[in-house]
Every structure is written in structure tokens, then in C-alpha cells.
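Only a single protein chain was left out; the remaining protein chains are all shown in position.
Up next, chain A:
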Amino acid sequence: MSDWKEIIDPELLSTFTGDVTVGLDLGSRTGKGVLLAGGKLYTAITPTGVYMQETADKLLDRLLKQSKVAREDIAYIVGTGYGRVALSFGEIRHKIVTEISCHAMGSHYLNAKVRSIVDIGGQDSKAIRVDPTTGKVIEFIMNDKCAAGTGRFLEKVAHLLDLTLEQLGAEALSADAPADVSSQCVVFAESEVISLKAKGVSAANIAAGIHLATARRVRNLVNRIGLEPDLVFSGGVSNNPGMTKALEELLGHPISKVKLDTIYAGALGAAIFAQKAASRSDSDLNDFALLNTK
């Protein structure tokens, strides 16, 4: 739990209302939730289960317990992420918005100057351009064809090196000569990592090479939409320091520091959309015309 004032860009604080709202970001690997109430921001995280609704309910329960807010006091919920379509919250007003819009809005509220976002999740990676006056998406590009440039790829490599995902990122920071990794395909990467290991290349150098190879894919996405500062790195992989370093190196640009773990950026954006929606009646709600998709 934190005060809004400590987290949200001061320029945008005044746009918050007194409504209690929730944003739930159901990613392919983890579910994240943000609740906004009484000048405070609460977060919750849990691995995504088989049933998205259960994951969403679990997040909501945790947020309610933490904040001591009653369920009936929730003015609005916005669901986002891979599992958003299945959501239902009975009597509570709710709608869905894509994670692309939510990451943009969340990042905007963390840093009102942000113009570019790199979002690397479990299943896909995205480069997004944001309008700094509204937080809306101007352009985006998404790599969704294969594991290249995604958390899934890093996870696979971590496994091959007998490391956890967290260890993989930390390990990469101590590399002295990052290995040259050409393959981005999980299938080929396996044999490439094995042959690097056989050649005696250290785990740190392999890990760094893998991060650089992943960052190269992401750089291609970013180049496509054009990098304009400030740049925010969001999504599940943003916690990986090896990836942050590789991206900064390859993009030639620092990643802005914000005051919330950006794994929550999508959920925060969803909670902000919920704030905007709560103050209007459903009949006015045509901003995304995404009401009631059930």
C-alpha cells in the first residue's frame, strides 16, 4: 500500500476522483491487481491459474482485505490482459480494455512525460507510443508470432542453465564477454546454449548473450515505431535487471525510473480507466465501446 502522492506523477494527481476503482491485469503468467481508494494505492499479484475468473476473484479478495474496502463500495472494475475476456463481477460495473491501452495509461500516470514504452510479457513483447497529453496510444507494434523477444524465451533459457528467471537476470550483470547468441527460436536456442556450455562459456556470459539477443528483437520493434524519450519499460520482464541493461545498451537510451514496480503498470492503467468510467453513466461510456463483452 502506498500514497498516490508518492507514486503518481504530481501533474496528474488532480485527475483522480474519490471513487474506489480496481484494475485487474490477467497476464498469461501472472495476474496483477491495483485498487485505488482514499488516496491510497494497493497492489496484489498471483500466478495466473487455469481459470481466469478464479485468478481475478483471488486478486480482488486480496485487494479488499488489504484496503478494508467493502466489495459494494467498488465503483468500477476494468479488466485487461490475456484473460480479460472471461471476466464477470456480477453487480459491480465493469468493462474490459486491452493491455496495450492500459500499459500506456498506467505508464503515463507514473511519468507524464513518457512517450515510448517497451512492454515485455510472458507471451509477447510490444513497443507502444503514447500521447503525453492524454496517455492514449498513438501507435503500437506487437511481436506475437513466436517466443522470440518474450519472457517465455528467457524462461526456457534459464531452465537450460539451471537458473531461476530472477537468477538469470542477475547472472547476466556479471558477464565479462557476453556470448554471441544468434538464435531466437526456443527450439534452436536449446542446442545453441548446450554447445556454448560445452565450449566452456560461463553461465553469466551465456545469460548476457541471451538478453542481448532478446533485446535486439525488441529494438527492432522499437525502431519500427520510433523511440522518443521518455522511455518506460513495463511488463513482467521489466523486473529483470539483465534485460534492462541489455535494452539500455542497445537502444542507447536510459529507461526512466518510476516509483512503482512496472509489472503493475497495466493494472494501474486499468484502475485509471475505471476511474474515468466510474464518473460517467454507462450510456455515456463510448470511449472504447468495449462495454459488456460477455
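The rule is simple: a contact is a pair of C-beta atoms (placed from the backbone, for glycine too) under 8 Å apart; a residue touches a chain by one contact, two chains touch by 3 or more; residues count from 1.
The working rule: contacts and distances are computed from a predicted model.
Could you check which of "Hydrogenase maturation protease", "Acetyl-CoA acetyltransferase", "Type III-B CRISPR module RAMP protein Cmr4" or "2-hydroxyglutaryl-CoA dehydratase" matches the UniProt name for the chain that's left out?
Per the UniProt record, the undisplayed chain of the complex is "2-hydroxyglutaryl-CoA dehydratase".
Out of A:Thr30, A:Ser67 or A:Ser101, point to the residue that touches the absent chain in the complete complex.
Selected residue, touching the omitted chain: A:Ser101.
Consider the whole complex, including the chain that is not shown, and state which of A:Val137, A:Leu196 or A:Ala278 touches that chain.
The single option touching the absent chain is A:Val137.
For the chain that's not shown, point to the residue among A:Asp124, A:Glu171, A:Glu192 or A:Asp230 touching it.
Of these options, the touching residue for the absent chain is A:Asp124.
Out of A:Tyr82, A:Tyr109 or A:Tyr264, which residue would touch the omitted chain in the full complex?
That would be A:Tyr82, which touches the missing chain.
Hey, which chain A residues sit against the chain that's not shown?
82, 85, 97-101, 123-124, 136-140, 142, 144, 286-290, 293
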